[in-house]
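Omission of a single protein chain aside, the complex is shown with its protein chains in their original locations.
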Amino acid sequence: MKGIELKNVSYQYPLTEAFALKNINYTFEKGKFYGIIGPNSAGKTTLCNLVRGLIPHFYNGELSGEVLIEGKDVREWDASQLSTKIGYIFQNPFTQISGVKDTVLEEIALGLENLGIDKEEMIDRVINVVKLLKIEDLIKKNPNKLSGGQRQRVAFASIIAMDNDILVIDEPTSQLDPESTADVFEIINMLKSQGKTILLVEHKVDLIAEYSDEVLVLRNGQIAYSGTPSEVFSNIELLEMGAAIPQAALLSHDMQRLNKPFEYITITNEQAKEQIMKRMGCVNGIN
Amino acid sequence: MGSIELKNVTYAYPNGFIANENLNLSISSGERVAIVGQNGAGKTTAVKLMNGLNKPTKGDVFVNGVNTKDKTTAQISSYVGYVFQNPDDQIFNSNVKKEIEYMLDYLKLEQKEIDRRVDRAVELTGIKDFLHMNPYDVPYSTRKFISIAAILAIETPYIILDEPTAGQDVYGIKALTKLMNVLQDEGKCVITITHDMEFVADNFSRVVAMANKQIIADGTSKEIFWSEDVVKKAKIKKPQIGELASDLGVGENIILRNELVNLLSSKY
Partner (left out) sequence: MDYEFINSFKKPQLTGNWFLDLNPLTKLNILIVIAIISILSKSWQVSTSIIAFYFLFAALAGCLKRFSKMFIKLGLLIGFLLFILRAMFFPGKQVLYTFWLFHITQEGINKGIWFSTLVVSICGAIVLFSTITRAKDFMYALEKLGAPHSISYIILASFQSIIDLGDRAKLIMDSQKARGIETEGTLLKRIKAFIPIMGPLVLGAITSTEEKAIAMEARAFSAPEKNTHLSELRKVPLWEKVLILLVNISLILFIIWRFIL
């Protein structure tokens, strides 16, 4: 079963001449983890809105081309059915709290109530995601009184509790500290191993390099590069278009410039370590 | 030469919950300090003590020799500018230019001076293209720069940036770096709360680490990142290059890429 196909997709927000997305052609295959990077305003969030069906069901504007979700055009899908199929975690953590529940526990359960999940299972699922996100100490708190980082984790938990087949995740770690960020990526990796299709928009490319199967670089509404992390991140040109590349790749390029290159452009610390030790003929460490 | 001094400061919320305990810190004018630590360690409440938004429950905070308990927040804020973590908590005008000018109009400055300050703030934050737009029609990361511009226009000697790197792309981080360099050249003191370890390593020589409501370390970025004890307690991590250097067992406290490159090229 095909995942999500975009064929010649272009989109303009209402009353805007500039194209937010221009001639996008891409297929997101089922069960893969896609990292989407690029400078701000490149169209990453617009792409998320599109795949999730918010364009055209919530946002008007001019949409051309075909967006096929599991073979059916997004315009033919019922908006309510899409919400059971595709989970969406938004960029702004401050506006994802529902405002109708007084405890974090009930907030996380809200999506499950809407899906008609029975109480036993609801409670089990909520307990699971609370443990995963390590937010046990937050369950009694009022969701409207949480800090940005806490809200981000609660919003994340609320969506993954819904167990959708496809997840669209827009910058879930912007307010999080390094430890929570690492937790989130591990969880996303785990979800992928459960067979879910993941689209993740992120700026933290070191982690994207480590976990994703494919990387898309967006710029000015178009796909500038796509391929495996190794293929994409070895391009130093990415820097000129406002996309970041992993530190290990930058290191590789620096060494190359000094005529002491690695065998290939490394994109993770592990790869860099292996290359350095090989080069120096060491087994355990440099010294 | 002025300074911000925190002396044995404890801060508790009105409901009694203690957010900061026994803080002792001294920051001189013209310094650049990064404050790091886990979410909930008390970083934001600590910096709010510096601009008078929070008044100490115990102990004292002095800004250029003046005790913050003796002045209103507004009075202290003319010395210490604070950019909120969430720009939407700070921006309320429907026009970007108005937002930046707002405080200058309030101070009843001459139009020429207002224009000069606005131009400078806009130049430093790169938001010229958005001047006549509604702040809520621009991307979140740009709104962050708008909120920074509004504070820059007040031209305070101390500036606190609360998580300026959150949600920023490569251009945004470059702009922040450039901004901080300019401010330092002008002799301003910049205090930044951030989770971006690369940003810290690249831009800050002094780092204050917080954990569990307290300051647990105050030193150079190298000292902090290479202290396993501090890293563990503050729940931070070394920048990527630092982790690689650590894995390789290089024996030197490396946190910057060019340092590693130099080391490797000398050993190859």
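As written, the chains take the letters A and B, and residue 1 is the first residue of each chain.
As a convention for this text, a contact is a pair of C-beta atoms (placed from the backbone, for glycine too) under 8 Å apart; a residue touches a chain by one contact, two chains touch by 3 or more.
Every value quoted in this text rests on a predicted model; they were computed, and no experiment measured them.
Across the entire complex, contacts from the unshown chain go to A, B. Within the full complex, the residue among B:Tyr13, B:Phe92 or B:Tyr268 touching the omitted chain is B:Phe92. Interface note: of A:Ser10, A:Asn23, A:Thr84 or A:Asn189, the residue touching the hidden chain in the full complex is A:Thr84.
Only one of A:Val130, A:Leu176, A:Ala224 or A:Met255 touches the absent chain when the whole complex is considered: A:Val130.
Residue-wise, the contact with the chain that is not shown comes from A:Ile159, picked out of A:Ile159, A:Val232, A:Ile245 or A:Ile267. Only one of the listed residues, A:Leu68, A:Leu110, A:Ile187 or A:Met280, touches the absent chain: A:Leu110. Within the entire complex, the positions of subunit A that touch the omitted partner chain are 52, 54, 58, 78-81, 83-84, 87-90, 92, 95-102, 105-106, 109-119, 122-123, 126-127, 130-131, 136, 139-140, 144, 158-159, 162. Subunit B residues in contact with the hidden partner, per the touch definition given at the top, are 51-53, 72-75, 77-78, 81-82, 84, 88-90, 92-94, 102-103, 106-107, 136, 150-151, 154.
In this text, only the chains that are shown with their structure count from here on.
Centroids of subunit A and subunit B (each the mean of its C-alpha atoms) stand 28 Å apart. Those residues of subunit A whose C-beta lies close enough to touch subunit B in the complex are 38-41, 91-92, 94, 147-150, 171, 174-181, 203, 206, 239, 242-244, 246-248, 250-251, 254-255, 258, 260, 269, 272-273, 276-277, 279-280, 284-287. The touching residues of subunit B, counted against subunit A in their complex, run 37-40, 85-86, 88, 139-142, 163, 166-172, 195, 197-198, 235-237, 239-241, 243-244, 247-251, 257-258, 260-261, 264-265, 267-268.
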